[in-house]
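Yeah, one chain of the complex is gone here, protein chain that is, but the others are all in their spots.
Now for chain A:
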Amino acid sequence: MREFAYFRAADVGQAVATVAADPEASYLAGGTTQLDLMKDGVLEPDQLVDITRLPLRGVVREGDTLRVGALTTMEELAADPTVAGRLPFVREALLLGASVQLRNMATIGGNLLQRTRCRYFRDPTVPACNKRRPGTGCAAIAGAARMHAILGASEHCIALHASDLAVPLVALDAIVRVRGADGERSIPLTDFYLLPGDTPDRENVLVHGELITAVDVPLPAEGTRSGYLKVRDRASYEFALTSAGVALLLDGGVIVEARVALGGVGTVPWRAREAEDILRGAPPGPAAFRAAAEAALRDPFTVPGTAFKVELAKRTLERALRTVSGVTS
């Protein structure tokens, strides 16, 4: 591990100014991604700016929006009564992630910015990784790819964005509020992440030094039902092979509003608008659910190790739609 300076920021302005001024500096929140990658020699910042004492922690409701401070922990957000009452799939996605120890450390801002679990990215002795060293190739494509993406992938990178939380948040059109050297801006989460294309090292639209201060989560209409289904290799403490976050509003035997996103399959948290379009206005049932699943998984990019995830993801979405709608046949 490279030696680095540690600096505890006293206020938001100081934190942003410090990181913005030092191209090799990084923010440190819960550290559950950042410190792991430093120990493995993948990230080698010269300075860590600790933001955990900044007043960016807590959840407040403003009308139909829930403002979640970036330093709120995963456990804290899961315990919030509005989340439990109005956003069951957010709560489920949080509680099905990581372990309780990690969720007590990990922050919401950090969760959205977690790095991929791709082992080729996380092992600096592997020479080919376009995300870690642009232009070197992608070892995963010919390697042991199983926990990798099938949507939004390219021959340059098939790394998965493994956040569970981000799945319901993209479905809800959450807004990321950031503060940079030049002031504040708000970015829809659906525009926040970048597909790998031929620049997989660029994962989101943040510029160096920009700090996430909060995430605004619009509450769906009263009566909306939601659920998060996570399919994984073991019963706990494991990332998704496939997952689906679904919110449905039913009225008079039809789906009047549908929000659908998929996890475990995308290079970015995957909003499935085509599926939503099919569901909206349709009567809930196997035909609509299958059609939605087919639409969501159109044009996958698979390698031998990930091919099975196409059908699994479809069935995951169908099952989630069945469970949330309560319509099984």
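In this section, contacts are C-beta pairs under 8 Å (C-beta built on N, C-alpha and C of every residue); 3 or more make two chains touch, one makes a residue touch a chain; residues count from 1.
Criterion: contacts and distances are computed from a predicted model.
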Protein name, per the UniProt record, of whichever chain is missing from view ("Cytochrome bc1 complex cytochrome c subunit", "Oxidoreductase", "Ubiquinone biosynthesis accessory factor UbiJ" or "Xanthine dehydrogenase family protein molybdopterin-binding subunit"): "Xanthine dehydrogenase family protein molybdopterin-binding subunit"
In the complete assembly, which of A:Arg8, A:Arg117 or A:Arg280 touches the absent chain? A:Arg117
Which one, A:Leu48, A:Ala139 or A:Val260, makes contact with the chain that was left out? A:Ala139
Taking the full complex into account, what residues of chain A touch the chain not shown? 1-3, 41, 117, 119-120, 123-126, 139, 142-144, 146-147, 231, 233-238, 241, 308, 311-312, 315-316, 318-319
